[in-house]
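Only one structure is covered here, and it is reproduced in the block below.
One protein chain is absent from this view; the other protein chains keep their places.
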Amino acid sequence: MHNVLERLKSGRTWDFPGGVHPVDFKTISNTTVIKRPSLPECLYLTVKQHIGLEGQIIVAPGDKVLKGQALTKNSHPLSVPVHAPTSGEVVAIAPHVSAHPSGIAEATLQIKPDGEDKWIDLTPLTNYQSLPKPELIEAICSAGIAGMGGAGFPTHIKVGVQKEVEYLIINGVECEPYITSDDRLMREHAWQIRQGIDVLTHILNPKHIIIAIEDNKPKAIEAMQVACQENRKYLVCSVPTKYPAGGEKQLIQMLLNKEVPSGGLPIDIGVLTHNVGTCYAIADAVFSGKPLIERVITLTGKALSKPGNVWALLGTPMSHLLDFAEYDVKKQKRGQRLIMGGPMMGFSLRSDHVPVVKVSNCLLVPTDSEIPLTEAEQACIRCGACADACPAGLLPQQLYWHSKAKELDKAQDYNLFDCIECGACAYVCPSQIPLVQYYRQAKATIREDEKEQIKAAKAKERFEARQARLEREKEAREEKHRLAAEARKKRAEATPVKDTADQIDDSVSESDPKAKVAAALARAKAKKLQSAPSNTESTEQPEKAQKSAAVQAAIARAKAKKEQQAQQTAEAKEETPSQKSAAVRAAIARAKAKKEAAQQNLEKPTAESNEPQDTSSQELEVSEMTAEEKKKARVAAAVAKATAKKEAERQEKERSDNSVAGEQAHNEPAQEVEASEMSAEEKKKARVAAAVAKAKAKKEAEQQEKESTDNSVSDEQSQSAPTQEVEVSEMTAEEKKKARVAAAVAKAKAKKQAERQAAQQNDIDNPEDKELTE
Amino acid sequence: MFQVASSPHQHIRRTTSSVMQLVIMFALPGLAVQTFFFGWGSIIHLLIASLVAIATEALFLEVRKRPFEPAIKDCSALLTALLLAISIPPLAPWWISAIGAFFAIAIVKQLYGGLGFNLFNPAMAAYVMLLVSFPVQMTSWLPPQSLAEHQITFFDALSVIMTGFSTDGYSLLQLRNGIDGFTMATPLDTIKTDLSLSLTLQESMQKLTFSGASGVGWFWVNLAYLIGGIGLIRMRVISWHIPAGMLLSMGSFALIFYLINPDQYATPWLHWFSGATMLGAFFILTDPVSACTTNKGRIIFGATVGAWVYLIRVFGGYPDAIGFAVVIMNMAVPLIDYYTRPRVYGHQKANRSNK
Partner (left out) sequence: MTAAIALIAVGILALVFGAILGFAAIRFKVESDPLVDQLDEVLPQTQCGQCGYPGCRPYAEAIANGDDINKCPPGGEATIKKLADMMGVEAVPLDAAHGEEDVTKVAYIREDECIGCTKCIVACPVDAIVGATRQMHTVITDECTGCDLCVAPCPVDCIDMIPVKQSAQNWRWDLNSIPIKEIS
């Protein structure tokens, strides 16, 4: 423990295996102070700029925002907000090319600066030491701070750890060649970085604080030493220059001779690392209340005439920075190249509209000779240079073979996921094999495959559950039938003989030919009569249509409901599931009734063929889907939708009676059956009904009112008959005749059912039954 | 449109061909010394083998419908030819190196899938094939020029290689005579023969072939390869593990046996500096394709080759054994690699991940 510190104090560190020593080219950009470019014309703020989840957008296009105003809110612990980097107007929220290797467009807030750069009211927490820690962490979170070293892990998560922190390591190593943003930041703002460390120390209360800086940055070391000299706990430590010493895991190994367990986090061994840039941002957030809206980014590479570090507002498009640094396109003769990040781990940009995000630390624009274009990959000669360079102790060559051959399990066996993608292996490869690319692809494929596997397992589970459910329902249905049959038998013995026939009609809902046929007949007739005038008054009247359709449906439903009640009465002695099954049966009954109605409806006019237009339309309905037909169907569908809405209201009522069916709305196969019949029927109805005479409307409306207010079973039949009568009265002579017949049938039916109802009432003595019915 | 490439964008400026060229360069001092002591034969064989090797490589790549230009440029065929030519007795007939080079490239390398896929070291597999198929031609080493009865000029060498007779009409057998008029063998061969004739080692070492503790000429050849090899290590072209493993294992075997019976067993020194020891240790075993790739594995590979060489030299039927030992151990490379996986960062134990 103490010898670790002693060793570090005496200027010695441990070493990690492998590593490479690329030429660092840092002097290109680290000799000038951090400059500040002008405001860009438009800022593109990617909603998700860090690892984790994106925040919720809380502004809308057209909103005026002030500098520092939050644009998203952190709806999830793993998200951090983004803030307006300057005052202006949100002009759009749209996908925009992202600062990601894929360049896939992501949700981006576009802000047009108004040039006033007016801050929102800031609330500094200068007395942070007296504040409760959660409040400080909250402040860090709402300042939108995510790790600025490159990975972009939300800082408040790291700061909010519950475990004890033994070592707090401030990472100022910056081991990648070319990048000097942390170097400059430490040189110029060492004091503020120290303030940030103070805050972190206050929150985390670590035993030791180590500030690690690579020994090729003597001026930064000096500046930090000066800034930290007041506090003896702060140990500024220079580490030998070797790539990738700045990798979190490697840095820990170098400083403490400890290893982060595979798949674990540094905090598991009591270590926490933070980038110097993050410390700076924390100090900003706490002492001046400023959220993270800008960062230092290194503009470097020999294709830039004026390389250097700049303070770039988040969302600044690269093209703006390139203009500032005077990008000379002519120096890249063999194709333009922009690299975000360093030459070892950075990625190529696909567009110069990519915005600066919280993790962008460098924009590298090399000339052709500076960083040659990738040459063709050659055969691996198994030289093992990659294994010698790997800081994680992996065998890159084996990983390469297995990744290339898509033997992903073997690649995992060689610990593919311990690869930190530092690129040291590909850097030394004499065959120019883009090893890291192979690993990344393999990793992505493994991850996606795992996701797919989970999805497949879930699909399987759902499929099996569905099968089981269908099976169960089938069984339940059969059981119900059996019980119903038994009950019927019993009752048949008990009740007078004259009722027997009716009883049977009631309970065997599915095979209830008389009742159903009768009802269907009646409706069909009525339907036909309706469709006749539809031709003469062919102006479409959606409202009319709805009403008429609704009436029809209501009749069917009423009938079904009645039947259902009858059923439930019959199954009086059954347990609770009977309700559901009753509902199912009712639904089936309903469906069948409707189907038949539809069929007859369809057949009659066709057969009589006195309404050619109508006929043709219905024929079309039957023969499915020619192109023009589709169009019609859609029109019809629109009408039907309107109808459906009204129906839905009605249904709700129905559902209250029929609670199980309502709950299981989309699961209930019976209802689905009904529904499937509905669509065809419905459209037809809608279309037919659309042409029903206006005069009829009033009467029907009255009817409907009646119906909806008084939805009780016993009335339904008697209502349905008058409905049809009303219709009949307005028909032409020959139609009237038909209608009369129908009405007569319906009336007869209604009477019969009324009788039945009376019989049933006698059965409903049991209070339990009533409950079920409800 | 912007160019897209995978990171890392920066590369070390060392390519496969530069690696191969470095190996060839560092072998040249040894070749020079060898030529100095044993005549121009090696150079002539190098030319023949190179031509055949490159032609074969081009032909096979053409047949396999692969671009042959990069494969020729990477100099790997040239290196194979060099190693083969060095290993062949300088005045062996021309078809020896031609067949050897063809076999090395066509059978051992291309039929296995080309560079990077060959299980065996092409040069050594070809050498073993030649040694088994043409034992007489492959063991007809010359005495060092300083000890030879006949001095061989470049044209003599060319003539012998092409026709079997020198410009003066001497046959190869006659050319092998030493200044004492007897056919001279290599030091290792001499010892082997003498020991089988019940002479002691000391008596055998009195012969002309030896001067001091090692064979005439052979010491310098080995020394040249040693220096070249150290250069390669310093240039980070090869790692020290394989040569060190081999030399140490061979040395310790020799030392143990020497201490047990100095009359019967030669000194480590003699073993190190005779035959193809140094060439093998630094240039042949370190062929990246067919050797181990983990450092631990490299030490094991080197050490086992060393052991094999010693055992075959002392107890086997052949005077030298680099070729056999390398080919045998090439077969074990995948196994060694598998069991010598380094410990990965963050893992407790080496080898398999904790799945």
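Think of it as A and B in the order they're written, each chain with its own count starting at 1.
Throughout what follows, contacts are C-beta pairs under 8 Å (C-beta built on N, C-alpha and C of every residue); 3 or more make two chains touch, one makes a residue touch a chain.
The structure displayed is predicted, hence computed values, not measured ones.
Novice: Where the complex has a chain not shown, which of A:Ser29, A:Asn74 or A:Ser98 is the residue touching it?
Specialist: Of all options in A:Ser29, A:Asn74 or A:Ser98, contact with the hidden chain holds for A:Ser98.
Novice: Pick out which of A:His156, A:Lys331 or A:Arg350 touches the chain that's been left out of the picture.
Specialist: Of all options in A:His156, A:Lys331 or A:Arg350, contact with the hidden chain holds for A:Arg350.
Novice: Touch as defined at the start, partner being the missing chain; which of A:Val23, A:Ala151, A:Ala459 or A:Ala485 qualifies?
Specialist: A:Ala459
Novice: I need the residue numbers on chain A that touch the omitted chain, in ascending order.
Specialist: Output for chain A: 96-98, 100-106, 348, 350-351, 353, 437, 440-441, 443-445, 448, 451-452, 455-460, 462-463, 465-466, 624-625, 630, 633-634, 637, 640-641, 643-645, 647-648, 651, 665-667, 669, 671-676, 678-680, 682-683.
The definition used in the following text is that only the chains that are shown with their structure count from here on.
Novice: Using Cα averages as centroids, what's the distance between chain A and chain B in whole Å?
Specialist: The separation of the two C-alpha centroids amounts to 64 Å.
Novice: Looking at the complex, which residues from chain A come into contact with chain B?
Specialist: Per the touch definition, chain A meets chain B at residues 16-17, 20, 22, 177, 249, 253, 259-264, 334-339, 341, 343-352, 364, 366, 371-374, 376, 378-384, 387-388, 391-395, 397-398, 412-415, 418, 421, 423-424, 426-432, 434, 436-437, 440.
Novice: For chain B, which residues count as touching chain A in their complex?
Specialist: 1-12, 14-16, 18-19, 70, 74, 76, 114-117, 239, 288-291, 293-295, 298, 337, 341-347, 352-355
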